[in-house]
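Shown next, in structure tokens, is the structure this report addresses.
One protein chain is absent from this view; the other protein chains keep their places.
As written, the chain order gives the labels A, B and C, with residue 1 at the start of each chain.
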Amino acid sequence: MGSTFGKIFQISTFGESHGKGIGVVIDGCPPMLEISPEEIQRELARRRPGQSELSTPRNEADCVEILSGVYRGKTTGTPIALFVANVDQRPAAYAKMRELFRPSHADFAYAQKYGIRDPDGGGRASARETIARVAAGAIAKKILAQVCGCEFSCYVESVEKIAMPASDEFFPQKKVDSAPIRCPDPATAEKMSARVREAKAAGDSVGGTIRCKIRGVPAGLGEPVFDRLEADLAKAMLSIPATKGFEIGSGFSGTKMTGSQHNDAFVLRDGAVRTKTNNSGGVQGGISNGEEINFRVAFKPTPTIAQKQQTVDTAGNASEIVGTGRHDPCVLPRAVPIVEAMAALVLVDHLLRQQATNILKPPQTPAAKSR
Amino acid sequence: MGSTFGKIFQISTFGESHGKGIGVVIDGCPPMLEISPEEIQRELARRRPGQSELSTPRNEADCVEILSGVYRGKTTGTPIALFVANVDQRPAAYAKMRELFRPSHADFAYAQKYGIRDPDGGGRASARETIARVAAGAIAKKILAQVCGCEFSCYVESVEKIAMPASDEFFPQKKVDSAPIRCPDPATAEKMSARVREAKAAGDSVGGTIRCKIRGVPAGLGEPVFDRLEADLAKAMLSIPATKGFEIGSGFSGTKMTGSQHNDAFVLRDGAVRTKTNNSGGVQGGISNGEEINFRVAFKPTPTIAQKQQTVDTAGNASEIVGTGRHDPCVLPRAVPIVEAMAALVLVDHLLRQQATNILKPPQTPAAKSR
Amino acid sequence: MGSTFGKIFQISTFGESHGKGIGVVIDGCPPMLEISPEEIQRELARRRPGQSELSTPRNEADCVEILSGVYRGKTTGTPIALFVANVDQRPAAYAKMRELFRPSHADFAYAQKYGIRDPDGGGRASARETIARVAAGAIAKKILAQVCGCEFSCYVESVEKIAMPASDEFFPQKKVDSAPIRCPDPATAEKMSARVREAKAAGDSVGGTIRCKIRGVPAGLGEPVFDRLEADLAKAMLSIPATKGFEIGSGFSGTKMTGSQHNDAFVLRDGAVRTKTNNSGGVQGGISNGEEINFRVAFKPTPTIAQKQQTVDTAGNASEIVGTGRHDPCVLPRAVPIVEAMAALVLVDHLLRQQATNILKPPQTPAAKSR
Partner (left out) sequence: MGSTFGKIFQISTFGESHGKGIGVVIDGCPPMLEISPEEIQRELARRRPGQSELSTPRNEADCVEILSGVYRGKTTGTPIALFVANVDQRPAAYAKMRELFRPSHADFAYAQKYGIRDPDGGGRASARETIARVAAGAIAKKILAQVCGCEFSCYVESVEKIAMPASDEFFPQKKVDSAPIRCPDPATAEKMSARVREAKAAGDSVGGTIRCKIRGVPAGLGEPVFDRLEADLAKAMLSIPATKGFEIGSGFSGTKMTGSQHNDAFVLRDGAVRTKTNNSGGVQGGISNGEEINFRVAFKPTPTIAQKQQTVDTAGNASEIVGTGRHDPCVLPRAVPIVEAMAALVLVDHLLRQQATNILKPPQTPAAKSR
């Protein structure tokens, strides 16, 4: 009952790691958007495994098929179904795990909740599920780009204890993607990559943080008091597997400032109302204020490791487990397009929500935008 | 369009700071729950201003009235409306602010979004809105206590740079509430209180963090892949005014660990499957695993300060502002019952969701619970 | 869990017949709409009892109070709460009925569903609940009038076996309201009134049908395949107490025609694409086509009658009952504004939904409208 996301631009995802495939239905996409399978494929390529030695050696083509909702290259306003068939399945690799609860995986919780679970490759709890998010997100990003000129600067900021220097720069996707680890600071990227290789060699794994900045978001998005923009972003991010934290603007470090240090003074810049600083992260009172959206997401180290761990089997006996299967020693690089996709899904949904009730508002001075 | 929260236990809130009052309608509350206005009032008393010199001197009685849904002391399964009339209004105090956008407040964003705003006391963006959350949360907490025996340990962990020592203790509410600052460590509480008084004297404000632990949550709550329990908790927390971050379990610091350090091994304890550590924070794969729920929320320093700040007026001219009105130099102590309320609303909604689809599941070995 | 209606313009209602009052929260109303309590009161006056000898002698002032969401006469885009306090309560009148299930009332079903019920005056199942619908509907109607120039012609078409002659006329509200029975054909109105008086004298009751025509609805409203405009209208109508049927356009009698007789040919009229006939009732493929919306609703005879009836008591013993309390011998006249309100709520919600996804559509030749 929780595989549906969004209120107007609403997606429903389905599929398991070793089933027939992964899919998504988008109900509420505006008509008349030009979209091609290639544009969606491009984003999937950024997520897919096997991009470098830093990620899992699984080689999944992840070829998307548009099943409905697009006629002669344009969306028709009816549901868009996207499907990616599973090809490189090796259920046998998971045979042993059918009887063991993998530590810090979803196995035990799923068994408790549903009384039944598909154990092959993690079933529904597999990270393969995020294919559906990235595919739908590709369409959301296109709408944002077309309607508002939105741009994303999303990258790996830290891996385990290695963090890049704080930066106000808006790194373009091309620069981010140029390093397999997706950290735009070359020196840090190198250290991070070395650390991932080292962890992999040790049969261990590492986590880290992703920074996401978005430019071009118009002022006025967000629906207080519950569907505040940062609340929906937080939910979106914490719905990504392996995430443990979210902060926007000054975040946790902002709690160490005083109000006089933290407040973002309003100033006039190029005839528009802007803020001098951006501790708010582009959101005030739950509503975008036209400044750059800026948030950070924490990812735990991958739970699958090649070391012996204490666990319990499905019959309730103490046991031991050694992770097998082909997993990422560090999910961060491949999580970048997922973070972008989820942010785009939130933003486009809020864009349509704002559009919906905008029916009586007089034309206004165009809201400031962060560009 | 964003003042509704929850899927089954669904609340809709309304009301502005200086309007007639603040209210909430709960649609989906189970019938046959005994509930009295006094039980709700007790939670409101923990939120209300004027509890100590650490908070705003406004003295709001915040007297709740049950308008519907309760018959002879029991819920009937029909919508429960709760209303708290506004009494201590001083709109004049805000007169000057009608033409000025207060820095890091919702003023500017509301104006951009709606084209119109109620400026008195912040209107809908006022923290008075949280009365509705605490009132509804009181009912949610009662259900959780009655059905699962849930208990909360929620307290102020840090104020600005002053943090209490890390602790695994489950501080009971009584101990937390015994200090006005709501930090259960007496030595830290004293330092925090001094810092708040100091900030107040300087016309400044401070922020901090709140820790929330919940015991008794049964395994199986949370609806992957989007309505994961931690995702809904994150949304709930980031929907509280002044919040900037959320982390569950190991959170951001967990990103600095390796997988072998971070994984929570499964062990047998008292015949139940339990985890040895709790870096997961009580949630795995988006579903509660029966361990203690444990998360942390970041609150920024109150934006209203009594110092001169740079801003812009509603006509678009550069201007200056000095905060007036009666505000909290630190919202943390009064935010504790709000965090509890929002967590309870999420949990009871997920409890009912889990109950809904549980119709074919065979009776199971009772899930482990953190108590 | 079912007291919420609408997706964007969403209402949540609450209140019981003999509780504190009846209310509604509207979440999603566009900002900048001028609205006064008097405009809402005017619609409530059309619904309230005691308007003539044809309805219940209860005299309920039904005075509406705007609790939130309106600032200086304009909506602010935040939730609008409306409340009507109960004043003329006589719970004693229902004392005897607490132990008896009234035939064809909600008593027994509520007891089975909730295990508890508020029996006074029918509690939540009382027709007083419709006050909330009419109040919210007044705002919906104003939006429709302002944005699209929508007009309603809604009237009593039949009472028991007395039906007015079929008519294509669009009777204005003023003409409809000029007769207490709200039938715009004077000769029929007289016969209907006589029949109602006769039934009342016999301690009996009568039902009938209401016709509703709406002009000015733009083409394009309705969201296939489930939220078709006629589907949402059908739901709205069948959610009104005492309704037993709904038909749109040719309805049940259309089933007796052939396709060649029934099809609405497209023609050009005043440069616009129009249909020659309107068997479709203004909706094709689930979407408004710009023609007059035209539907009909069946209301059963009021179940409360002053004759002895066979029933069962709450302890499960066979018993007898004679209706007391002050009830309408015929609900039809007072149901007219309720039908209008529900239709308006559906239309304004669909108007906002259509607006939401209209973001990429090129400006079009204005759709034909039925005026």
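Just so we're on the same page, a residue touches a chain if its C-beta (ideal position, glycine included) is under 8 Å from a C-beta of that chain, and two chains touch if they have at least 3 such contacts.
For clarity, every value in this text was computed on a predicted model and none was experimentally measured.
Chemist: Specify the residue from the set C:Gly77, C:Pro119, C:Gly216 or C:Pro301 that touches the hidden chain.
Modeler: Answer from the full complex: C:Pro301 touches the omitted chain.
Chemist: Using the touch definition from the top, which of C:Gly121, C:Pro184 or C:Gly207 touches the missing chain?
Modeler: Considering the complete complex, C:Gly207 is the one touching the chain left out.
Chemist: Quick one: which of B:Ser3, B:Ser17 or B:Thr78 touches the chain that's been left out?
Modeler: Missing-chain contact among the listed residues: B:Thr78.
Chemist: Which residues does chain B use to touch the chain missing from this display?
Modeler: Interface residues of chain B facing the absent chain: 7-8, 28-33, 77-78, 143, 146-147, 224, 351-353, 355-362.
Chemist: Spell out the interface residues on chain A facing the chain that's missing from view.
Modeler: 1-4, 8, 10, 12-16, 19-21, 23, 25, 27-28, 31-32, 65-69, 71, 74, 76-81, 83, 113-118, 123-124
Chemist: Determine and list the chain C residues touching the chain excluded from the picture.
Modeler: Chain C touches the chain not shown through residues 1-5, 7, 13, 101, 103-110, 112-115, 124-125, 129, 158, 160-161, 199, 204-209, 219-228, 230-239, 241, 243-252, 254-268, 273, 275-276, 279-281, 283-290, 298-305, 307, 309-312, 316, 318, 353-354, 356-357, 361-362, 364-365, 367.
In the analysis below, only the chains that are shown with their structure count from here on.
Chemist: Averaged over CA atoms, how far is the centre of chain A from the centre of chain C? Could you give it in whole Å?
Modeler: Inter-chain centre distance comes to 45 Å.
Chemist: Compute the distance, rounded to whole Å, between the mean C-alpha positions of chain B and chain C.
Modeler: Chain centres of chain B and chain C, defined by C-alpha means, are spaced 39 Å apart.
Chemist: State, to the nearest whole Å, the distance from the C-alpha centre of chain A to the C-alpha centre of chain B.
Modeler: 26
Chemist: Among all residues of chain B, which ones touch two or more of the remaining chains?
Modeler: Touching at least two other chains: 1-4, 13, 113-115, 124.
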